[in-house]
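Here the complex is missing a single protein chain, while all its other protein chains stay put.
Note that the chains take the letters A and B in the order they are written out, and that residue 1 is the start of every chain.
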Amino acid sequence: MENAKENVMASEAKFAKIRKRRRGTDVLFRNLFRIAGVIAAMMVILIIIFVTSRGIRPFLGSAEERVNLKYFLTGSRWRADQGIYGLGFVIINTLIVSVTGGLLALPLAILSAVLITRIAKGKLSIFLTTIVETLAAIPSVVYGVFAAGKITVLVRDLANVFGISTYGGNSSLAVILLLAIMTYPTMTTLAVSGIRAIPKELDSASLALGATPTQTSFKVIVPAARSSIATGFTLGLGRAFGEATAVSMIAGNALAGPSWNPFDITRTLTSTMLTGLHETSGVDYEIRFSVGVILMFVIVSMNLLVHAAKRRLEKKGGLSA
Amino acid sequence: MTRIRKIKDIFMQSLTWVASGISAWVLVAILVFIFSNGWKLLDRSVLFGDYHAKNIVSGFSDEHNADLTFTPPDTLEDGDVVSTRFGFAVRDEIDKEKNHVHTLTWVDDHSPLLNGKITTAGPTQGTPAPFKAGMNINKFVYLDNSGEAITVGRLKQQSPQEWIPLMDGNAKQITEFHGKEPGGGMRGSLMATLILIGLSLLFSVPIGIFAAIYLYAIAKQNRLTTFVRSSIELLAGVPSIIFSMMGITLIFPIIKLFGASGQSIILGSLTMAVLLLPVLIRQTEEALRSVPSSYAQASLALGATQTETLFRVVLPSARNGIFSACLLAVSRIIGESAALVFTMGTAIQDSPKIGSSATSLAVQIYVLMGGENPNFELSSAISIVILILVLALNLTVKVVSALSDKKGKA
Partner (left out) sequence: MSASKLQKFMKRAGGTNKKTMASSSGSSQAAQRENVAFAIEDVNLFYGDFQALKDITLDIPAHQVTAFIGPSGCGKSTLLRCFNRMNDLIDNCRVEGAIYRNGVDINGDAVDVVDLRTHVGMVFQQPNPFPKSIYDNVSYGLVCQGVRSKKVLDEAVESSLKKAALWEEVKDHLRRDATQLSGGQQQRLCIARAIALQPDVILMDEPTSALDPIATARIEDLITQLKEEYTIVIVTHSMSQAARISDKTAFFLLGDLIEFGATDDIFQNPRDKRTEDYITGKFG
């Protein structure tokens, strides 16, 4: 009898110990999960802080050593060898090529999305989607090789038709075409999902009013999906601003600008950061971080602008869903 | 319907076909360009060979002078000059830098050239250094019948048609041959990429999964959680070159404390790990949410702790989705270039080490394409490898998720 009681108490104690350990493990892991979440959440802020603090350095220090901030932001010449760092024209260049490329891709993306979601049937639709997904999966270096080998040649030949000479085809136009190709998949994918989310009642309503399916697509469905399409455009534009390796292969790296002529070589924020990385030191190296800060600033500004524009449209009763 | 309306209708429809047609045409153009430029280069020596050319001095310390006659195979082309005495064929070619090289196009299985060993004094003396097809010959040194050492070859401004018969006729014994392994391979970058993948996943997968678990199971529906989610979404929108800069400014000082210096694979991996977080977290959370909540509730109702439920029930059920997430991460690593240029370096290495700089496959392409003479052929060849890997990974992810969907529906 005593033994049985002892046994029970012993096993009770054992279970209590196990329970305690399990609870301890649970608490431990829950904290680990929290820590992981915090780390992930902090990264963005840390990136901004650290890159900015490094990027500010060239502008601090004694008057002779430091880089002129005002000229950095507004200047129109970039000669690393002479210590001239005017990024102003580079910012404008980046905006020109990215926005033009994006505007070139947007109508194509919308039209493709209409084809995929509303006109093409089953297998064809899947096939077309696969094309878009494959384009999205190609890494930027591979786009760079293609751009350097084919797009530049195309531009050069086109320029010859007009009697214009180019720097081997490296030009604004080449970058615009490249960025259009690279942003197209993002815009198409978002347009497709936006269109697919439109309820069928709108379709029925339009057809019952005597509109053709095509009219329905372009007059009702695409406008109804404009929120997703706008998001796709913004995302694509963000990627265009930040595209580095492929662009730097064909930009040409102009020393002054901005490059309004599409056949002129150009220089973007990212190409400035990357070019000549092998043989660089001192200010030339440090200034790239400053350029990075400007790049982040441009992207954030654009996102805020689009956000504000969306808000305004919503207020007027325009955008819904 | 009026005629005008019908015409407009058909016009708009055809525009959609044109748009998709353009995208298909661009894709085909890209693939055709890459494959036509790189396919012919893809053989073992390129896939698994060193990038950097190596000068080799090989020779014999003993007599290797069998009086053999070798017959060349029929596969030789015009311009190949055959040494019937020593069993090899050489052709005069022009390399990328517009220089003449004498390339070995055939070496017989019994040719004495295969038995060469390194003769220069030092730690490698005596190790086998066979001369195989694909290598370049710079010069031969042989002893002629009178015991004199004669040098022949390209370095003596002789064409193969001149020096091979000379050697065949007069050589009693070859003592040395100098040549070059032309390099142009991607093995170094291939290995660096593998190491990079391993290390990046090592750091990012645990943090990514744990952070996803945090969002799925622990975070409450409040402002803080929204903030956390937004931060992670923002991270996804950061351009990869900025990650490069983060690597240098944030991570490098940390690993410096552990003794690392300069650009290195480890620095690149840690940078990639941060870059991969949004992808991993998003996919993993989706996978976790696709597990029916009834499983978790049943587990908790049976007295299991939340952690036990996660590790024993939820995560195993979500393993397909998590696996897909990892495959997507690998695909991203293979294709990434901008984030690694600053952090991992641009020096192509034949034997990459974790602590020193190296190039991944993608970065090697970037390096090859820079400068005055971009190497389209090798870049395209590497691109083919990258495309095959990336597309295979993406396809696998699709298949895995299609299979999981079937299971879920059944």
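Observations, loosely collected:
Note that contacts are C-beta pairs under 8 Å (C-beta built on N, C-alpha and C of every residue); 3 or more make two chains touch, one makes a residue touch a chain.
Treat the numbers as computed from the prediction; the structure is a model and nothing was measured.
Contact with the chain not shown here comes from a single listed residue; of A:220, A:251 or A:265, that residue is A:220.
Checked against the hidden chain, the listed residues B:2, B:71, B:157 or B:294 yield one contact partner: B:2. When the omitted chain is restored, the residue from A:207, A:256 or A:300 that touches it is A:207.
In the full complex, the hidden chain is touched by chain B at residues 1-2, 4-5. Although one chain is not drawn, its touching partners on chain A can still be listed: residues 199, 201-202, 204-212, 215, 219-220, 223-224, 317-318, 320-321.
As a convention for this text, only the chains that are shown with their structure count from here on.
Remark: chain A residues 22-23, 25-26, 29-30, 32-47, 50-51, 53-54, 107-109, 111-112, 114-116, 119, 128, 131-135, 137-146, 148-150, 181, 184, 188, 212, 214-215, 217-218, 235, 238-239, 241-245, 249, 270, 273-274, 277-278, 288-289, 292, 295-296, 299, 303 touch chain B in the complex. Chain B makes touch with chain A in their complex at residues 1, 5, 9, 12-13, 15-20, 22-24, 26-27, 29-30, 33-34, 37, 206-211, 213-215, 217-219, 227-228, 231-232, 234-235, 237-243, 245-246, 248-250, 274, 277, 281, 305-308, 310, 331, 334-338, 341-342, 346, 362-363, 365-366, 369-370, 374, 376, 379-380, 383, 386-387, 390-391, 394.
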